[in-house]
Structure formats: C-alpha cells, structure tokens
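Before I ask anything, let me first share the structure, which is written out below as structure tokens.
Subset of chains shown; positions unchanged.
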Amino acid sequence: MNRKLRMGMIGGGKGAFIGAIHRMAATMDGAIELVCGSLSTRPEIAQESGRALFLAPDRIYNSYEEMLAQESALPDGERMDFVSIVTPNFAHLAPALLALEKGFHVVIEKPMTLTLAEARQLRQKAEETGLLVLLTHTYAGYPMVKQARHLVQSGELGKIRKVLVEYTQGWLSRLSEKEGNAQAAWRTDPARSGISGCMGDIGTHAAHLAEYVSGQKIEQVCAQLNTVLEGRALDDDGHVLLRFNEGATGVLTASQVMAGEENGLKLRIYGENGGLEWAQQEPNTLLVKWLDKPTQVLRTGGAGLSSYAAHNTRTPGGHPEGYIEAFANLYRNFALTLSARLEGTEPAPEALDFPSVQDGVRGMAFIETVVASSASSQKWTDFIVA
Amino acid sequence: MNRKLRMGMIGGGKGAFIGAIHRMAATMDGAIELVCGSLSTRPEIAQESGRALFLAPDRIYNSYEEMLAQESALPDGERMDFVSIVTPNFAHLAPALLALEKGFHVVIEKPMTLTLAEARQLRQKAEETGLLVLLTHTYAGYPMVKQARHLVQSGELGKIRKVLVEYTQGWLSRLSEKEGNAQAAWRTDPARSGISGCMGDIGTHAAHLAEYVSGQKIEQVCAQLNTVLEGRALDDDGHVLLRFNEGATGVLTASQVMAGEENGLKLRIYGENGGLEWAQQEPNTLLVKWLDKPTQVLRTGGAGLSSYAAHNTRTPGGHPEGYIEAFANLYRNFALTLSARLEGTEPAPEALDFPSVQDGVRGMAFIETVVASSASSQKWTDFIVA
Amino acid sequence: MNRKLRMGMIGGGKGAFIGAIHRMAATMDGAIELVCGSLSTRPEIAQESGRALFLAPDRIYNSYEEMLAQESALPDGERMDFVSIVTPNFAHLAPALLALEKGFHVVIEKPMTLTLAEARQLRQKAEETGLLVLLTHTYAGYPMVKQARHLVQSGELGKIRKVLVEYTQGWLSRLSEKEGNAQAAWRTDPARSGISGCMGDIGTHAAHLAEYVSGQKIEQVCAQLNTVLEGRALDDDGHVLLRFNEGATGVLTASQVMAGEENGLKLRIYGENGGLEWAQQEPNTLLVKWLDKPTQVLRTGGAGLSSYAAHNTRTPGGHPEGYIEAFANLYRNFALTLSARLEGTEPAPEALDFPSVQDGVRGMAFIETVVASSASSQKWTDFIVA
C-alpha cells in the first residue's frame, strides 16, 4: 500500500456499541485512518463524538448528506475513500445508496438493510457503480473459520452431510427494551430492526457462517420462531431445520433468551470422513474429528494451517486473537483489495475473501424466508434469493 | 437389605455388548448376583457363555421359556428374583410378558419393544401383575443428571423456556452393517429394530433425558429424519423440533453419521433466570449458568448437591464415576425398591427414582410420532401416548 | 479362567472409604468373589460389616490372625486365594507377612508400609515365598495412562526431557482431623501414617505415575515440604524438584491444602518431538502435543490405541470409564496373572502389567528421601532404594 486509506463513519456516536468496534478494527493495522464522521443525527452528539475522536472540526458533520456532499467536493488527496455505516438497520439503505452514488466505497453492518427489497436495490447500485461493499459478518474473519472453510474445500472431510450451527445469547431474557437498554430497544422494534429480531440480529450471522464454511447454500427451511417474552414485538428465539443444495441437512438455533449464555456462536460440520467444530468464544481452536483416527486440535498460529488462516493471523500460536482482530481482518482484506484497485495492482486471493453485498442479499432473504416459514403450517419453505 | 437379590439374564451371550454392561452394573454394589441365564438362542453359545460366567451348569438354559419355567419351579430361597432382558428390540416383548406372568420382576433394555402397541401390552401386564419393571435409560442414572433435575424442580432457574438435547455418534458413517458389524446389522434392520434406527436407538434416550430433567412433556413435534447412507434401511440421523406441555420449546438432534463423534449426549435447559448444561462424555460436571451472576460448576461428590445426587454417588469429588456407575445406579435403585418390597419396608424416595414401564411406552410413542411427522408435509404432529 | 478367584479382606469395615472401592473393583468383572473378611479390629463392627456384605457367618472373622489361620485350614476348593489389605499404613506389614507365610497372595494399599525398612522386609518375604503382590497404585490402571506409557516406549516423542507431575487436593485446608474426620485423623497422625502426610498419601501416587509413564527413575530430589496448617503433625503440602536417571528433570507438586481442588492428579511429559498431558479428573482423554503438527486427542476406546490401552477398556469410545474401572483394571490384571499361575498357563503381557512389591519399596524410599531432603539445607539429595 502506498498510503493509508481514509475512512468516514455514519453513526457510531457516543453510547453506540458497534461503532467503536469498527474504529478499532479499521485502524488496528495502520492501513486506515478515520478522517471524518456524521456520528449522530443529533448535532450536539455528533459534534461531541467527533471531538472525542480528535477529528478535524471541519470534518465533523451533522448529517450523512452533508458529509457525503462535502467530502465528495474535497480534493483527491484529502477526500475520504470509503464510508462505514454503523447505524441501526432501518438507516442503512439511504446513506449507502448516496455514498455509492457519490463514488465512495462502502462498509456496512449486517443485516444489510431493513427488507429484502432494499437489499436488492443496494446490490443493484453496487453493481452499477462497480464500487466495493464490505458487509461486516465479523465471524467470517476468524483465522480458524478460514481454516475450517479450507478443510471443507480441500475435500479431506469427504462430502459434507451435516451442518449444525447455533448462536445462543441470554441478554434479552428480560424485557430490557422497556428498562432503558438502548441496544435492546432498537433491536426489538420492527420499525428500526425489520420483521425479525433474533433471526435478523444473530440468525443471519449463523446462516452466513454455515454457508461460508460448508460451501453449500440453504435451499429449504422449516422454521419455528418464538417470542418467548410476552410483550416483545419481535422473535427472540428460534430453530430452523435446514436443507442445503448439495444434500447436507442441519439445524440452526438462534436465541437471545438462553439466560446465562453470552455470545455462543458455534459451528459443527460433518462429512463422510470426519467433522469439525468451532466455537466463537474460544476462537483460536478448531477441532477436527476423524472417523478412523484421533481428533486434531488446530490452533491459530499453529502447525498445519492454510495460507488463508495464516494471512488472517497477527501473532504466534498461543497469543490469543479475539473478536476485534477478527473484525480487523475484514477491514484489512477490504483495505488490501481497495488499495490494490486504487494502485492498479492485483490483490492476493486471500485479500479478496470478505463478505460482500451478495452476502447481504442472502442474509435478508434468510430473514424473510424464516419468518414466512415460521408463519406457515407447511413443513418446508423454499429459500429463494433472486 | 437382608440378602443379595438373584438375577437371571436373557440374551447377552458371547459377543454381545450390552449384556456385559448389565452384569457389571448389576453386581457392582454387592447387592445382586447373577444366578442363571438363557444367554443365547443358540445352545452352544448359551452353554459356553454360561460357563464363562461361572454359572451353575443346571442354571445355564438354552431358551428363555426353559429358564422361566424351571426357575419358577425352584424353591423360594433359590429361585431368581428378577430377569434382565438384553436382547435386540424385537425379542423383548415375549420374554417380558412371560416373566411377568411367572411372577418375576423385569429389567428391560430400551427401546422397550418393537412397536407402541407392544409397549402398551407390556404396560398392561405390568399393571396387572403389580411387578416392578426397570427400563434402562442409563443416562438418567448419572448423579449430575439427578442434580440437574433437582435444580429445575427447585424453581431456581425459573420457568423453563428452552430445551436443547442432542445425541451425536459417528459409528454408522459407513455401511458397517454390510461389513460384518453385528451391532450395526440388527440396529439397521427393521425386522429386529423396528420402524426407526437412529431415533429408536439413541433418539429415545435423548427424549427421555429431556423430559426427565425439564419436568415437561413433549406435546408436538416436527421431525426431519434422514437416511444419510444410501442402501441403509432405516433413519441414521434426524432433527426434531419440540413443543412441551408447559410452554418450553426446543430441538432434539440425533445422529449416528456425525463422523468423529463418539457418544455425544448433551442436554441444555434454560429458564427465566439461568440455564444448565450437561454432557455425558464428561458426566461429573454440571454447568449452571445464571443471568446475573457467574456460572457455577457443580461436580459429582462436590459441594452444593441434592440428596438425589449424593445417593447416586460412590466416591468423593474428583474420583470420576462413569457410564458403568450410572448404569449401576439404575440397578441399585431397582434393587433397593425390590428389596424393600420383599422385606415389607418403605424404600427411600431416592431409591424409587428409576425409569419404568411408562417411560418405555413414552419412548415407543416418541418413535412412532417422529416417524409419522417426518413423513408428513404438515409442520406439527401431536405427540400422543395414550 | 476356570473359576472365580476367592478374595478375603482385612480392614474395610463400616465407615471406611477405600475398602468399598476395593470390593467394587475386585468384583466388577465377575472374576473374583469376596468370600471372607476380618473387616475391623472391633468385633461388633467386624460382624456387622460382614453381614452387610452377605458373607457366610463362619467366614466373618474378628481378627486377621484368626482369618488367616482358619482359611489356611480350609480345603482347596473353598479356601480364599488372596487377601486384600486395606487398613491404615501402620497396619499393613504384619498381616501381609502372615498372609504370605500362610501361602496367600496379597493385594495391599499404598504406601505399602510404615517405613522403608518394613517395605524391604515385605519385599524379602514376597521374594522368598514367590507369591504375587499387587500394590494398588490405582492411577496406573487407567487406559490412557497405559497409552501414555506406550507412547513414551514407542520412541515417537523422542528422548524424554521433562516430567511435570502434580497431585492437588484441598480437603485438608482446615484442621479436619480435630473435627472428627476419621480419614483426616489417621492420615495426619505419624503413628498411623508414618513420617509423611501428604507426600505419603498422594505424593507417592504422583511419583509412581511419573516413573511408570516416563520409563525413567528418580535419582535426585530437592524437596520443600510444608505443614501449612498450624497444629498439624505432618506435611500437608510440598514441592520436589526431580532429576531422573536418563537425564530428564522435572517437578512434583503435591498438596492437600489447595482449597477448592478435588483430586487433581495430572501428568505432563515432554520429549524432543512432543509432549503428552493426562489429568485424572478427565481420565479418558490423553493430549499428545507435537512440535511440528497439530495436537492429537486420544480417547479411551477410540482410534489409534495400543493393545495395553485396549486391554484395560470395557466400553466403546464415549462411554466414560472412571476411577472404579481403573481400580478394577489392577484387580483384573492381578486376577488374570494369578489364574494363569493356578492353571499353569502363561498370562498375556498386558495382564502382567500391575504395580508390585518393588513399586512399594520405591514408594517408601520416595517418602524417606523427600523428608530427608526437606530437612536438609543442601540442595540435592540422592534417591536411594537398595
């Protein structure tokens, strides 16, 4: 890379959770600097948040429209290169479309939009402009997830037969949205979150991970979504039986009311010869189980790993890398790809490996399909993306 | 107890797996002795097996009919007290009925019979005779399972909302039934095993455990059974969405084709305030997770346990008890209850806690219900026992 | 085997801990029956305990002298074959010597005697009589310990460089011996336990395991024994630096005051190419770590095991075997060896693998050496057995 990339941020002001993570992840590797932001729709929060991040006063904006307009007017060596959109779901589409129109590449939180129709609209704009979109399915950034995917692709496990994925949390075990928890409030509000709560927030991560590692696509689902807490407006729990396009079957469990669970994303995949198991809370270990020989413990930074795992690792074995590093891997690959484009070079294949606008469309299709399936008395519902 | 109880065995001759386990479990605590057996339907195997167990030559029988007839003719102080039936599923009902008719108490392997109709027939005979039946759902014998059940009953977890149970094995990942594996052969043969393979063999264990610990009964299911290996005659894998009678929902996964898995029975249950997690492969640990305080690690023989856990424990904390001890707990409780009856005393409540003929009927209903559900295009199928 | 072996027991009456374990272990495999006992030095306890075990009234003895005299007078087909001595340390030697003199084989608890001199005396008697002695170093009976030993012997790990062994308990964290805990009372009493508490009770297990698996012998020690609780008469904690005869070094930690620990025996051994790790509380797993390839997880009943591990396993992988099974393996191997001798056949090499009188002598030498070293201001003390 010849220079640091310049990032702007929409959302992520004081009190937000994921914006701060994005900033740490983006800047960790010294290849990206935050140069501007419209960090809140409330001007005083936007200003205060920008100052707290030591932004230049004239690049603290009070709206994304203002930011996109003014940045696009800046000279080449100064203008931001891309924008990260970290607002709640309902406020993704408009700034993303405008950013693309103004020529900015886009990083966007999942689920990508409020509806599948919106997602398709965004995909179309991305295709028209040819600009890069990074969808932050964080968990795809872990080195051991890369290794798991590689193991499946290598064929060592044989044909994949089974996919079990679960994402268990407990933080919505009470009606926190009515007790002043802002994170809970927007996530359980259809107007801001969309037609699904739990499945939109974390089920989409699980579905993405299952497809990303197994290399198979969900084709049919049979879903049971539950609103466990009375008075809540969206699902907070659910199970989905899965049928994949190359014959695997499985189940996806997602819940935010498993009291006592933290952030239990876990994937198990089995082929003819063996299986693999990865759990996000101990992300540097990948168990590879074999039908006829002892289980192996693959470790971040350890022996026997692919170039994809190595590329996404910063430290030697035994120096645990975590959630922020996984997140940073998404940004790093995006930055390497973007820099290569800006410099007219070819990125390494490992750098091209980050979730994109098409993953965002699939995520929205997942949400709409499981909600429809849950409402249906018919067992199976086709998973159609278009 | 005033004397050892005298046990006979039907099945379990040379080469069988579960018969040897029954014998170790039954005799472990010095309260039961094996006095006779019709260990095989092939006389030479029956005789050889009996001699290898040091049975008295005149109590090595060549058929169960012979054994039940001759034993019932023996004097009081010599005649066996109960019989353990450890044959394949299809050969459970006839000897069980006859044994009860002849006045012998019965220990019987799960699934209890070949069909639900047979199970009802056996239940009726047991009720008519008033004799004891122990159904060997081994996993209910673990001390930490007792503790888990106690925790739910205590109300500390609050109302139970979620039940996740899985039983994962990999030993049928190839068509072993066609390569001379006798255990595989009968388990995948409808004539000997019944209408389900995997769900009958291990799904029933999982379903029993889920109900036993949660205290709730399955009311509706939505099942997807799979025959993953082409050429196999019965299901070897499946998922079942569950609805319970007091409002909990959940999922049951059972598979014998998860290559690399051993005997992965695992239960997770969540209530309003917290959850619990138990895995059979590390059976002396019970995790209790709380919404608002740190997870606790309960341990066999450790602090903070109920009388039910303590009653089913033989050693101090840190001296691992395993599968055979869990099995022995079933026999011990059965023996304590039977001895009390023979001696006209009242058994302790802890001793009365073993799976019975009614659990066997529910198990058979589970099999028939999930097979019907799997064949149905309708999402939910009622679970009816009658 | 042509018949069951007949066992007598000295000690192990009502209220004792280890006697009951011996009985379960001995009889688990149907090859040994308990026929007589002098279970307590108090006649009423001896009688009550014998009745509770359903012993024939005329074979419930009130002293070991009486038992050994009367049993040796019984006819061949009735007389006990061997005696298990499960009394406190101080009461091991006399009955063991007498039993050997009367022609009975002996099973004896560790530490073998009260002093090294006594141990040598017992060894001499065993050698003179040619009778078998089994010293119950339980932990050597675990299948994964057998596997660990096999791995070292195979040379795969390369020359062994490091041995770390620890045995951590917490049950003496208070002065329980003064609060009516009988187990604590004799173990902390020099008259009954010998010159060491913790090192005698559990340090000897750790030292035996280290030598058994590493195949190397301790040659020099540097010990720091502590009596952490004021008012206690013997050591309850300690560390020993180790030098082995083939160049390995290491450290042995044993403590009974690590509050919160249960029975934490753990062994780690490292060679030029890799290491292994085994922990008694999860005994069915053996980690094998490699310098240049992924860690392997060996499992009881699983793939890739030696004949020694398989021989000491009763159940398929995933059906946990525990402390009692490990104990039973010692008895089973002893019984197979004894039966072979009685029948004039050759036992399998796997059957010959049980701790013997010479291990008992080394154990007593370990105790006397570490006590001497701890009292010395010199760094290294030679470990001399003679």
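As written, the chains take the letters A, B and C, and residue 1 is the first residue of each chain.
The rule is simple: a residue touches a chain if its C-beta (ideal position, glycine included) is under 8 Å from a C-beta of that chain, and two chains touch if they have at least 3 such contacts.
Keep in mind the model is a prediction, meaning the values are calculated, not measured.
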Subunit count for the whole complex, all chains sharing one sequence, 3 displayed: 4
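Assume only the chains that are shown with their structure count from here on.
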In contact with subunit A and with subunit B at once: which chains are those? Just list them. C
Where centres are the averaged C-alpha coordinates, which chain has the largest centre distance to subunit C? A
Can you check whether subunit B and subunit C touch via the same residue numbers (shared by over half) or via different ones? same
Given that subunit A and subunit C share one sequence, their CA atoms superpose after a rotation (degrees, nearest 5) of 180
Taking each chain's centre as its mean C-alpha position, how far apart are subunit A and subunit C in Å? 55
Centroid of subunit B to centroid of subunit C, CA atoms only: how many Å? 34
Subunit A residues touching 2+ other chains are 288, 290, 295
Sort out for me which residues of subunit A touch subunit B in the complex. 157-158, 161-162, 164, 170, 173-174, 222, 224, 226, 228, 237, 239, 241, 249-251, 253, 255, 257-261, 268, 270-275, 288-291, 295, 376-380
Would you pull the subunit C residues touching subunit A in the complex into a rising list? 287-288, 290, 292-299, 302-304
Given the complex, residues on subunit C that touch subunit B span 3-4, 17, 20-21, 23-24, 27-30, 34, 53-54, 169, 171, 261-264, 280-284, 299, 301-302, 314-325
